[in-house]
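Only one protein chain is missing from this complex, and each of the others stays in its spot.
Order as written gives the chain letters A and B; numbering starts at 1 within each chain.
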Amino acid sequence: MASVTLEGVKKIYDNKVVAVQEFNLEIKDKEFVVFVGPSGCGKSTTLRMIAGLEDISEGTLKIGDRVVNDVEPKDRDIAMVFQNYALYPHISVYENMAFSLRIRKMDNEEIHRRVCQAAEILGITQYLARKPKALSGGQRQRVAIGRAIVREPAVFLMDEPLSNLDAKLRNQMRAEIILLRKRIDTTFIYVTHDQTEAMTLGDRIVIMKDGFIQQVGTPQEVFDTPRNLFVAGFIGSPQMNFLKAKLVRTGDKYAVELLGTSVALEDAKCKKLLEKNVQTKEVIMGVRPEHTVVRFDGSDNAIESTISVNEMMGSELHLHVNTIAGDRVILRLPTIDLTDEQRAQLSYGNKLYFSFASKVVHLFDPETEESLLF
Amino acid sequence: MNDLDFLRLSKPQKLLHKLKTAILGIPGKLLGSLKGLVMWFVNLFKGIGHFLADLVMTYVRGDWKTKISYTVMGFGSMARGQWLRGVMFFVFQTLFNMYLFMPILKISESREPLCGLNVVTLLANLGTVETAKKGRVTVYGDNSFLILLYGVLTLFLIVAFLYTWYVNVKQNKISEQILKSGKKLKTAKDDMASMLDSQFHKTLLAIPTAGVTMFTILPIIFMILVAFTNYDNQHQPPQKLFTWVGFENFQTLLSAESNDLGVDITDKGNGTVTLTITAKDGDIITVDTTDVAAAQAADALAVDSSAEFSFETIGTNAETGKDNYRLTFTGDAGEPVTLEATSWLYVSTPSFSHTFKQVLLWTLIWAFFATFLNYFLGMLVAIMINKKGIKFKKMWRTILVMTIAIPQFISLLYVSKMFAADGLINGMLMNWGWITEPLPFWTNANWARVTIIGINVWIGIPYLMLIATGILMNIPADLYESARIDGANAFQTYMKITLPYMLFVTGPYLLTSFTGNINNFNVIFLLSGGKPLGMDLAGNAGNTDLLITWLYKMTVTDSNYKLAAVMGILVFVVCAVINLVVYNFIPSVKNEEDFQ
Partner (left out) sequence: MAKKNNIPEVDIIVDEKAGVIREVEPDKKLRSKKGHERRVNGAIYAILILMSIIWLCPFVFLVLQSFRGESGGQVAYVIPKQWTLDNYAFLFQGVGFSLQTLVKDLPNIILTVITNVLGIWGMVAFLRRKPKNPIEKTKGNLKAAALVFGVLLLINFMRCVDSTNCDFVRWFMNTLTIALFCAVIQTVMVLSVSYTLSRMRFKGRKLIMNVVLVLGMFPGFLTMIVLYYLLKMFGLTQAGAVPGLILISCASSGMGYYISKGFFDTIPKSLDESARIDGATRFQVFLKIIMPMAKPIVIYTILMAFMGPWGDYVFASYVAFGHKASYNVAVGLYRWVNTNDYQGYFTRFCAGGVLVAIPITVLFMALQKYYVEGVTGGAVKG
């Protein structure tokens, strides 16, 4: 049980490539933190620095109160689950799980107790005598986790542990990790490129891009108030729609104008904008598909568009439409209340109208790509 | 005991348990294999029964074309329009009949050529007509070698013919069925096309199979048969016949050494007898004595298996200047006997069985070191070269690989000369004053053995280095990272991950390498030629001879073909036993394929 603190951590490889920089983060004891970002963003490198598998070029890393920059991985009191499981193929599942304990010359009975306990938690007791080769992907994943559990580490590191599983198994294992976390209450650091995993698992999410932290916050925070264009686009599925718009200031009031409609912003937003003293300017407006309202007729303030793709998801429809200005927008439409006529109207080339409430609008500066509302 | 209980045991306990279950399992396994054997025979007889019944039924139910095909092969096929197949069957049958019944095989100067069938009958005793002199001309008799060779060849042909005949009959049956069901038979053109498609494997395998049959299987069967004859330099065709002797040769090589003292008496006249004493270690001592009564008593005493004898020198004979000896025989069969002898002739005659044991022991020791020493050193070198931070990796590798590139007869011959008594190494060491006498690299048995193993390291490391490099690269990096987090240090990582992984992956290789080293002719032959020769070794065997080099000597130098053949069979048995044991007791070899 320990906190993890990173201060100004930087990683430069031998070939002068900077993988991670200005990494400041304090992970509290027993917190579940997820590093998320596209591949090559430095999230795995950061994790490996915490594990001690990569040297830290600059900055300090503390686990608990101890600076561990130059401490060997084995002395950091951590355990790690690898993407490819890293199971030793020549020994049984039992011995795989007992490996680190045996290295530490732990008493045989204690090893047995811990291994059995971990196996029970993960439901792999009946496979203990097998070799890893004789297990399925999900079972191997469990063994890899089990190997980490028996260590009873202060910090639990997981490097894309689910990315080698198929979609169904991944959902199942995700749920199990949530359960697991409840049973072994310790600090978790979890790396993934999948925003769904990040949202569902993390107490806090660290979104990274090109070696920099973009935003740190709870899932709700990063979803509701993305700090910049990247975070806004990365979190949420389907992706947030971005439209060119004009922010108009009239006194202390603001409104967004686009495609002939104008939406007045509510007070909270106006206050934020006022604080920054934003004048009338071109902006990028973001609206999540789930926040749009589809209309079949062009009433006032609705934006006209043409349907290009109609994706049937079962409970809802994802409609890809083009506005007159050429912006591509995704709309979400629940199927449950649709009439047959409406369904018929939702085919390629037909006109469709949509609108949105001012509450759900995100505004970004086109130059800096920073959020104007943060 | 269930899995979990087993897993919680400590290492020695696990080993003990495995051993226990293995030993306890033996009766069950034996019973199982016995059952299997019985079932195999039952199935075999059933199979033969079905097979014969099928032949008969095909004949009875077949039309006239099929019936004629039973005697004229290919008739049915030709009659049904498959002329290519038919002609081939027919030609084969004709050629076979010609071989079988036309006198074309010349096996003796004193006989007319024989036909194949006659040669087979001669196999019974491998020829009867001895070489004889007619006036001044020597007329060679039967050539046992050729009789055996042609005989085996004929038997091969007969088996091939029977199989072809069976195929011919089956063809008829199949053709009839096809025609009955209203389909068309394959034409010659279809047959030709199928040789490159559905029957492509036959096309590809035809020549290799023929080659292996003719130049590997036939010779091996021939040599196995030779092991049961007395074919050696005393019975060399065409001057002499050789014949079957049963298991005599196996006894020569494998029999336990005699435990009995043997005493033979021959009368030389004038009151002197010659006593021939065969000692327990195989040495033969011949002495002359005038004490005939004591000699006979010694002979009687030697009947008992516990009999022993000792001797001492008792002064010199004034006349002849030779030593006189007193021999004392003791045994349970009577009182000790003492006799005095005037002459002493000692002949050491090491037995083949003793020599075989010695050579086999050295062969196994050699194979062990040649395999495992090279394996571990090669792996070590590979790890060193591949270590992070070591530069010029390619250069090191290229330098080491030189010993693979240069033909062994050059490198080994040269190195062998370097280590000779008058060679470079001894010469230089003597010049520097480090030694005064040449080091006995090739003249002392143990020096020679160590030198050979050492030089073999020189030859073998690069090969293992290449293999180990390839495998080390394939070990996933995250295994090492995981071990590092688990707290393993460099040595533990090596012992617990690298080494087991290597052993796991290269298990089958180690096995082939071990049997390969048992038969590693080149290194021994080119380095020491089996020398130094040993006083206690029979049949020209040297102290560094492997079974295979000894076999070579028997064939080329001694013409002792019968023992060479036995030895070949024994080498096979040794290799087969090792393979069986390893496959049955070391699971990794079996599971290797899963592991990949």
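The working rule: a contact is a pair of C-beta atoms (placed from the backbone, for glycine too) under 8 Å apart; a residue touches a chain by one contact, two chains touch by 3 or more.
What you are looking at is a predicted structure, and each value in this text was computed from that prediction instead of being measured.
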- Among listed residues B:Leu253, B:Leu400, B:Ala448 or B:Ile485, the absent chain is touched only by B:Leu400
- Query: Thinking of the whole complex, not just what is shown, which of B:Ile385, B:Leu439 or B:Ile497 touches the missing chain?
  - Reply: B:Ile385
- Pick out which of B:Met223, B:Leu439, B:Ile452 or B:Leu527 touches the chain that's been left out of the picture. B:Met223
- Message: Need a quick check: the contact residues on subunit B for the chain that isn't drawn.
- Response: 145-146, 149, 193, 196-198, 200-201, 203-205, 207-209, 211-212, 214-220, 222-223, 381, 384-385, 387, 389-390, 396, 398-411, 413-415, 417-418, 420, 422-424, 426-428, 430-431, 458, 462-463, 466-467, 469-471, 474, 505-509, 511-512, 515, 519, 521-522, 525-526, 547-548, 551-552, 555-556, 561, 564-565, 567-568, 571-572, 575-576, 579, 592, 596
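We take it that only the chains that are shown with their structure count from here on.
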- Query: Any idea how many Å lie between the Cα centroids of subunit A and subunit B?
  - Reply: 67
- Item | Interface residues, subunit A side, partner subunit B - complex | 51-53, 72-75, 78-80, 82-84, 86, 88-92, 94-95, 99-100, 103-104, 108-109, 111-112, 115-116, 125, 128-129, 131, 133-134, 147, 151
- Message: For a test of understanding, state which residues of subunit B touch subunit A in their complex under the given definition.
- Response: 3-4, 6-8, 10, 476, 478-479, 481-488, 492, 496-497, 500-501, 503-504, 588, 591, 594-595
